[in-house]
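Here is the structure we will look at, set down as structure tokens.
Here the complex is missing a single protein chain, while all its other protein chains stay put.
Letters A and B mark the chains in the order given here, with residues in each chain numbered from 1 onward.
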């Protein structure tokens, strides 16, 4: 994968070489994965425990960390490591070949920038616009009247339904669905009657949506995901939800209709948020939490039903003692009972 | 989007105009979304709190509601609003262009009604039948021996595997998978041995299956979803499950194999139901509940593990008091202990 020496990498990073500069680095890996020819990294001085088990041949280490093998000392080992990975990323032209594949079906009135790329078997519907540098993989469907900004990457099998609008540098991973109908019905004499879902989805600049995730269109108006927000795989975002900028939603999160979320919220995996709630800016939602009431800005919550994390941990801790407490309590009760009888 | 006046809409709805009939309505939106040119609605008199924050220019309001802006008074504002949305829905021909796209691959013996539509890159397998008015989007795969009734809508990227049977007016949203193998194995000398999954899936009339949802075929026999049942996105329905008519299953619900569910059950998001259970008609399953035993008809349950909702709330409430109770209790214990020693 590479073939540089440890010394060459040290010079490239401007780091301090600790060990043989002539050592050949053949690849890169996280501690758990790296082999004898690989360079790995230690993010912080406190993480020494995982290092001794690692087979990595060499390490990027932070100031104050005494490595047990050849190393390069740098200010921010994780960031330096990521910089090295950048060089290993395959060229975009391999993943998204340039040009328009002859099998693609493109509506006559679609506006496709000359610097956009469209993969095999894509369907680009009427009234759709693709900005410069935007690339579609295979089997992408842009239903109708869809707008994509510049430099978007849309992987294979993605569907963007009619009217949805994406900003610049949006990334949609394989199988994501943008603009599916919201889940809304009215009771009728013969069962549920479908409420037409005539709103759209807006994904602002630098949004990333994971594989298989679904963002429902609004009943009326807009479902919005704010600038820079990152969404992991298999996440469900309901109709009319408004998500602020720079949030991070982990895999399998579910957000019910009309939730409003502020900026910078972080949600762990499998979190569920009930409909019409507000989650304030900077809130942190612990993995698998069930959010059933508004979360104030900056609060960290956990549990099902979710509470402030300190309260939640206090309760969890108390609950674990309960079986023993009940035993001790029964003894006290037993002692009380005879006293009572003696009264 | 529109261009009618408030007065014209009032006349169309047969409602009472409260305010300037000449006001131009440019669009429709829910309270959270609507702008100064938009008409929104207040579902019930009790929901006044959200209204004052809304930017909506005009409102549909119920009898007994005193609006703070131009409005139309109607019997059922939500239903009236939905009726107005209907007019905004894009024409079906835009989403599902009529006719059979020349790129579609259709088995010679497939029976496709002359009034059906098949989108680009669809694959319609041997022995498949499509009823009148049924429309397939792009990249739909009907594997083999699949039957679709009349007026079904099948969005892009849906797979229906062999032998499955759909009634009339069934809607399958993008990426849904109908008839995937059930998850069944027998232990063998070299690991798990796959149990062939030779049954089918039956979706009765008016069933709707959300984006990315999966309905597994039966090991033998049928997995059935009853008339009018609506399934949201990313839901998993296991092999041999039988779901009654007119149920509503919210996003990310998971139903394990051979569950039997009566009519009219409502499940909140992320509910899980263990295998072989029975959920009685009209039961309501609170969001994120873990169902581990049968649920009687009409019961509402909540929690993990799920209990009757009143019991569940009583327990949750008691548990929250536990840390304080333990403190008080320790004082009592401490007082008891010396007494004991004095004895």
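Keep in mind that, in the parts below, a contact is a pair of C-beta atoms (placed from the backbone, for glycine too) under 8 Å apart; a residue touches a chain by one contact, two chains touch by 3 or more.
This one's a predicted model, so the numbers in the text were calculated from it and none came from an experiment.
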| item | value |
| --- | --- |
| Touch criterion as defined above, residue of A:67, A:174, A:191 or A:296 at the omitted chain | A:174 |
| Which of A:15, A:29, A:70 or A:149 contacts the chain that the document leaves out | A:29 |
| Residue of A:57, A:131 or A:157 in touch with the missing chain, whole complex considered | A:157 |
| Where the missing chain touches chain A, by residue | 27-30, 32-34, 78-79, 81-82, 85-86, 88-90, 94-95, 101, 103, 119-121, 137-139, 155-157, 171, 173-175, 206, 208, 210-212, 227-228, 230, 232-234, 245-246, 248, 250-252, 268-270, 287-288, 303-304, 316, 319-320, 322-323, 326, 329, 332-333, 336, 340 |
| Touch residues of chain B, complete complex, unshown partner | 103, 105, 121, 123, 125-126, 139, 141, 143-144, 157, 159, 161-163, 175, 177, 180-181, 183, 185-186, 190-192, 194-196, 198-199, 212, 214, 216, 218-222, 234, 236, 238, 240, 242, 252, 254, 256, 258, 260, 270, 272, 274, 290, 292, 304-305, 307, 311, 314-315, 317-319, 321-322, 325, 328-329, 332, 335 |
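Going forward, only the chains that are shown with their structure count from here on.
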| item | value |
| --- | --- |
| Euclidean distance of C-alpha centroids - chain A vs chain B, Å | 24 |
